[in-house]
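For chain A:
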Amino acid sequence: GGGGGTTASQEPTGASSEAPKASLKVGLAFDVGGRGDKSFNDAAYAGLEKAKTELGAEIKELSPSADGSNRGDLLRQLADAEYNPIIGVGFAYAEDIKKAATEYPDIQFAVVDSASNAPNVTGLLFAEEQGSYLAGVAAATKAESGHVGFVGGVESDLIRKFEAGFVAGVKSVKADAKIDIKYLTPDGDFTGFKAPDKGKVAAEKMFQDGADIVYHAAGDSGLGVFQAAAAAKKKAIGVDSDQRQTVKETDLQPVIMTSMLKRVDVGVFEFIKAFQGGAKGGSDVIYDLKVDGVGLSTTGGEIDDIKDKLDAAKKDIVDGKITVPAKP
Partner candidate 1 sequence: MTRVGKYHVVLIGIAALILLMSLVRIVTGENDITSSGTFAAALLLAVPIGLAGLGGLWAERAGVVNIGLEGMMVLGTWFAGWAGYQWGPVAALVAGLLGGALGGLLHAIATVSFGVDHIISGVAINLLGPGVTRFLSEVLYKEGTPASDAGAGITTSPALASNPPEVSLPLFSGGPDVLGLLENTHWFLLSDVAGILRGLTHGVNVLVILAVLLLPLTYFVLWHTAFGLRLRSAGENPWAAESLGVNVYLIKYVAVIISGAFAGLGGVFLVFVSTKYVEGQTAGRGFIGLAAMIFGNWRPGGLAAGAALFGYADGLQLRSSEAVTSFFLFGAVLLLVYLALRIRRLLASDQPAELVVRGARQYTQMGAAVVGAALLFWLWLTVDKLPNEFVFITPHVLTLLVLLVASQRLRMPKADGVSYRRGEQH
Partner candidate 2 sequence: MSADTLATVKPAVELEGITKRFPGVVANHDIRITVQPGTVHAIVGENGAGKSTLMKILYGMQKPDEGTIKVNGAEVSFRTPSDAIGVGIGMVHQHFMLADNFTVLENIVLGAEPRKLGTLDRAAARRRITELAATHGLRVDPDKLVEDLGVGDRQRVEILKVLYRGARILILDEPTAVLVPQEVEELFQNLRELKSEGLTVIFISHKLDEVLGIADAITVIRRGTTVASVNPGEVTARQLAELMVGSELPTPETRESTVTDTVALKVSSLTVEADGFRPVPKGTPVSLYADKLRQEGKRLLLDDVSFDIHKGEILGIAGVEGNGQSELIEAVMGIRPAHGRVELDGRDMTAWSTLRRRESGIGYIPEDRHRQGLLLEASLWENRILGHQTRRPARSGIWVDRRASKADTERIVKDYDVRTPSVETLALALSGGNQQKLIVGREMSGEPAFLIAAHPTRGVDVGAQAAIWDHLRDARAAGLAVLLISADLDELIGLSDTIQVIYRGRLVAALDPSDVTPERLGGYMTGAIAGTEET
């Protein structure tokens, strides 16, 4: 695996053999948008809920205010209410977790998408670039024109990771492929994740110019990308969850060739489970291809025919033959 942390031990092993323990109180603070975003936050919640049913945890989840100014306070309120462990969802929690961790040294924290920065903090990192690499391989292989696109919601470093992996994946198949890249808003203006209309305009242009497949990492704006693909009778690649399943519009489902999965639910659940097993923080757990923390969805079976190629690429990455860049 890439990076210097330990790698998650193994796949979740189904129902836990341990008896539910009432003493496990897990607190979780969402990123802006909060629970019910059908995406990142909900994935984290799925992991939490699994911990509730499978590990018998008592859970509490809080959403920050619209401007996110109270992230740190949510963590403290959870800590004061004696929740342990506490999980912050999203890289924006990095600093706040660090501070809370020093204030509450007896509590274990985890932060999604950011590295550990204190002895009692576990960083839950995802190798989005690796998953995106596979998406790139799939796109380049499937695109007959040798022309693909990427739509990013907000030009933050996190989303640029997706871009970097995707570009590398495409180039690995077709070095001369044409890749259109467009972001919707600058870093700091998060409306780019909530602008299906802009996503549609950007993707439309790519399809008009001849792109066959467009990959998006644009939150709700991805909906516009799917619409553009449907209108152009072309394909798109979803992100985070298996969007062919989560998107309810039947006319849009068929255009979603595959989705780049980011198993935040797995990360959250595994962390809680490890905590229960007595694990301590201070290091990062990297959810990469090796542990299937990222990957491609296969619903619809559209990439079944190139499975070999994808598996080969995956193997190369897992084996360290290919190092996927995390920055464009």
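Criterion: contacts are C-beta pairs under 8 Å (C-beta built on N, C-alpha and C of every residue); 3 or more make two chains touch, one makes a residue touch a chain; residues count from 1.
Candidate selection criterion: all candidates are chains of the complex that A comes from, given by their letters.
For clarity, every value in this text was computed on a predicted model and none was experimentally measured.
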item	value
Touch-positive candidate for chain A in this complex, from 1 or 2	1
Sites on chain A touched by candidate 1 in the complex	33-39, 42, 66, 155, 182-186, 190-191, 194-198, 200-202, 204-205, 208, 220, 223-224, 227, 231, 247-249
